[in-house]
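Here the structure comes first, spelled out in C-alpha cells, and everything after it is commentary.
What you see is the complex with one protein chain gone and the rest in place.
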Amino acid sequence: MDFSVKIKNLKLKTPLMLASGTWGLGENLDKFFASEEIKKNIGALVTKGISIKERKGNPPPRLFETPCGLINSIGIENPGIKEFKKNYLPKIINYGVPVIVNLYGERIEDFVELASELKEEKVDGIELNISCPNVEKGGLYFSRDPKSVSELIKEVRRVWGKFLAVKLSPVGPVFEIAEICEKCFADALVVANTYPALAVISIKPFKILQGGLSGPAIKPLTLRLVYEIANKVKIPVIGCGGIISGKDALEYLLCGAKAFQVGTANLIDPRSAIRIMQELRNFKDGLRNKSNPC
Amino acid sequence: MDFSVKIKNLKLKTPLMLASGTWGLGENLDKFFASEEIKKNIGALVTKGISIKERKGNPPPRLFETPCGLINSIGIENPGIKEFKKNYLPKIINYGVPVIVNLYGERIEDFVELASELKEEKVDGIELNISCPNVEKGGLYFSRDPKSVSELIKEVRRVWGKFLAVKLSPVGPVFEIAEICEKCFADALVVANTYPALAVISIKPFKILQGGLSGPAIKPLTLRLVYEIANKVKIPVIGCGGIISGKDALEYLLCGAKAFQVGTANLIDPRSAIRIMQELRNFKDGLRNKSNPC
Amino acid sequence: MYKGKVVLNKREAKNIYLLGIEVSKEILKSFNPGQFLKIKINERMDPLIPRPFSIHAVDKNVVYILYQVVGKGTKALSEIKKGETLEFLGPLGKPFPKLKNYIICAGGIGIAGFGFLLQKAIKKRSFYPPEKIFYGAKTKDELVRLSFLKSFGISVEISTDDGSKGYKGFITDLVERELREKPKIILACGPKLMLKKIKELGEKYKVKTYLVMETFLACGVGFCMGCVIPSKERNYLHLCIDGPTFLAEEIDIGFFS
Partner (left out) sequence: MYKGKVVLNKREAKNIYLLGIEVSKEILKSFNPGQFLKIKINERMDPLIPRPFSIHAVDKNVVYILYQVVGKGTKALSEIKKGETLEFLGPLGKPFPKLKNYIICAGGIGIAGFGFLLQKAIKKRSFYPPEKIFYGAKTKDELVRLSFLKSFGISVEISTDDGSKGYKGFITDLVERELREKPKIILACGPKLMLKKIKELGEKYKVKTYLVMETFLACGVGFCMGCVIPSKERNYLHLCIDGPTFLAEEIDIGFFS
C-alpha cells in the first residue's frame, strides 16, 4: 500500500515524522535502525529545537512521569546553529529522508537569522517553534500574541522560500493563530507542542516541576484540536500528541491530519516508529479488505 | 487534626467537595455512605448542573475511556430547577452539609432566573457553570468572552447575596477571566471544568465522540492552572481535576487551592471521597510527625 | 468496594474465561440473577474505570463471572492469577423480572448472566425456569459451558453461524420457529443486532419481550448519567439503575442501528 504524502512541495514516503526533541541530535539513530528501515518508515526527521547560541538547558529534574503522560522541562538544550550545521546536520541529512529543522528563537530577528543560516544547507524545511513551555522568553510568548506570529512568519518568509511549518501551542488563542499562519502563507501547521503542566515532585520539602505534558494522556485533547483546526484552515495540518500505536496515527489521519509526528513513543522504545508504521499498514490493509479503503 | 476551612462566609468541615455531575442528583448517596460519614468527610455537595427547563441530555454514547482519563458528553441532563427544588433538593439538604447548586444557563437572564429561584431555599451557595463543553449554547461561550462573564456575575449578584463561585473552563483566556471574576466580587473560583476532547469511537464507520476530558490524565494541567491562578488572584481557588488520592488532594492544597472537588473518582468507586479524606489525614499526620506541619 | 481472592481464572473457550472470586456469604446473599458487578482490574490507572460483568453463577462462597476478552480491560483481567485479590462493587442493577412460560435467547457471551438465573430457578428460589434456552454463537469454539447449562435439565437449542455445531444460522431463526408454534415470553441477551431482531419477533408474535442491554458504563450506580438508552418517548433510560433488563417495547429501535 502506498503511504506517500505530499505536503505542499514536500514529498514524504510515509506520513510519519519523528518529532522534535525526541531522537536527540541524530547522533545514534543508526544504532537502532537499519538505513533501509529509516527510508521505508520515516517520512521526515524534525530536529531538536536549534537556537543561535548554544543552550545548556534547564537544571535537573527535567522529567516527571504522570498518569499516562510525561512532563519535560529540557529547556532546548542544543549546541547552537553553527555547531549544529557543522557536527550534526551532515549525519542527519545522510539518513536519506527529508530533514526539517525546528527553530527556536526569542525574538523575530533570531528566527530570521536561524533561517538564513540554513539557506545554503540541504535541509528540506523549517518548523518554527513558537510553543515551547520550558523557556523564559520566546516560546509561549508568541503563542499568546497572534499579531507577533503574523510578523514572525512574514519576516522569516523574506529569507526562506522552502517548506515552512509553524508548530502551535495547544493553549492560548490557538484557532486564531492557526488562521493567521494560513493567511501569512505558512505551508503547514504542526498541532501541537506540549501542554503547560505542573507536578509536585516532593511534598516535603515542597518542590514542583513545571514543564510540558506529552504522551497518551493528552491524545484526546490534541486530536480535538487537529479535528477543529483541519476544519478551519486549508493548509495541511500535521498532528502530534500521544501517538503510541498505528491506531492512534490512523485516528489523527481520519480527523484531518495529512501527516503525524511521533514524540514520547520514541522515548519508550527507540524503535517505536517502525512498529507504528507496521501497525498502520496492517490496519489499512485490514480495513481495505473489509470493503472500500478508508 | 482539624481540617475545617472557611471560604469567604462558607464554613466547611473538610476541604473536600463532591464535584458537579458525579454523584447524580443525590437520590442514592445514602446507599453508599452512612449519614455520619458524609458529615465527617464531605465539606460540601455541589449539585449536578441545573437549568431552568428540564434537559434530557445528549444521545448515547456519552462516555469514552481514554488513557487515564474519561471523556463525557452528558449534556447537563437534569429535571429543571422547579422539579429539582421539589423532588431532589430536600433530600440533598438533609445530608446535613453545605449545598452548592451548580447553575447552567445559556443566557445571562437564565442564570439570574435560576439564582432567584434559589433565594428562598436552604442552599449555601451557587456555582456558575460557564464552562460545560457539552452543550451548544452557553457553556464554553462565556469562557471565551471575558466581558460577558463580568456582566454575568454583576447581574447574578443583584439577586444573590450568598456564596457565589464561578467554575472556569481550563481553555480560553482563563487567567483574564479569573481576574475578572475577582473584580466582580465572585467569592471563589473553581478551577476547572473538563477539557474539550475528542475520541474516535469507531474507525469504520468513522464515528467520533466530542466531550470533556476528566480524570488523572489532566491532573498535571489543572494543577498548573491552580498554581498560576492562586498566584494571580486573592479570592479562594477551589481545585478540581483528576484527584484520585489523598496525595493528589494535598498537592492541590500545597499549590494554592483552599479546597478541592472530587469528580471522576466518584465514578470509579462511589466511596472514593472517604478514602481520599482518610489518606489526606494520614498524610498530614505523617508530615506533622516528621517535624513541623506543612 | 469489596475485596475478594481470585480462586479461579480459567480459559473456557476461545477468548472466554471463567473467573471465580471468594466472597463472604453475607454479601453473596444480596446477589440476584440479572444483576452485575463492577470489577476493578488493577491498582494502576490504565484501565481507569472498573468494568461491568453479569453475575454468572454463585457457589457457596464464590461468585463467578464469565467474560470475553475484547479490549484492554478484559485482557488485563485474563492475566490475573489465582490467589491475587480483586476489588468489586455490587450487586448493581435490577434483577431479571420474574417470568413464567418464557424462553431464554442468548447470543455469544450474552449467555453469562443466565447461569445464575438457572441456578436459582432450579432450586425454586423465587425464579421459574425457562421452557427452553436458545443459545447461538459464531462457531463451536465460542460456545461455552454447555454441560453446565445442560445440567439443569432444560432443553438447550444451539446454533452457530458456520454450522460447526447445532443449527447453521442465526439463533433468532430457531426462536422464530418456536414462537410460530406457540407464543412465549422472551428474555434475551446478546449482540445489538440479535436484540433488534428479537424485538421485531416480539412485536410480530405479540409476546412480551425483555432485552438485557449493554453500553459503556462509568459509575454503575446512577451518579454519572452516562449509560443512557433512548426510549421510544424521546426519553432516556439509565442502564445501570433502570436496567440492564428492559421491556423491548420501551426502547427506541433506532438505538440498535
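When the chains are written out, they are named A, B and C in that same order, and each has its own residue count from 1.
Throughout what follows, a contact is a pair of C-beta atoms (placed from the backbone, for glycine too) under 8 Å apart; a residue touches a chain by one contact, two chains touch by 3 or more.
This is a predicted model, so every value here is computed, not measured.
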| item | value |
| --- | --- |
| Contact list for the unshown chain, restricted to visible chains | A, B, C |
| Touching the absent chain when the full complex is considered, from A:14, A:41 or A:72 | A:72 |
| Of A:15, A:172 or A:215, the one touching the omitted chain in the full complex | A:215 |
| Residue of C:45, C:92 or C:201 touching the missing chain in the full complex | C:45 |
| Among C:72, C:94, C:138 or C:165, residue touching the chain not depicted | C:72 |
| Missing-chain contacts mapped onto subunit B | 67-68 |
| Those residues of subunit C which, in the complete complex, touch the missing chain | 43-47, 72, 75-76, 79, 81, 84 |
| Residues of subunit A (touch criterion as defined above) contacting the omitted chain | 21-24, 27-28, 31-32, 48, 56-57, 59-65, 67-70, 72, 74, 77, 215-216, 244, 264, 266-271 |
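Everything that follows uses one rule, which is that only the chains that are shown with their structure count from here on.
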| item | value |
| --- | --- |
| Most central chain, Cα average position | B |
| Length of the line joining the C-alpha centres of subunit A and subunit C, rounded to whole Å | 47 |
| Interface hub residues of subunit C, defined as touching at least two other chains | 45-46 |
| For subunit A, residues contacting two or more additional chains | 67-68 |
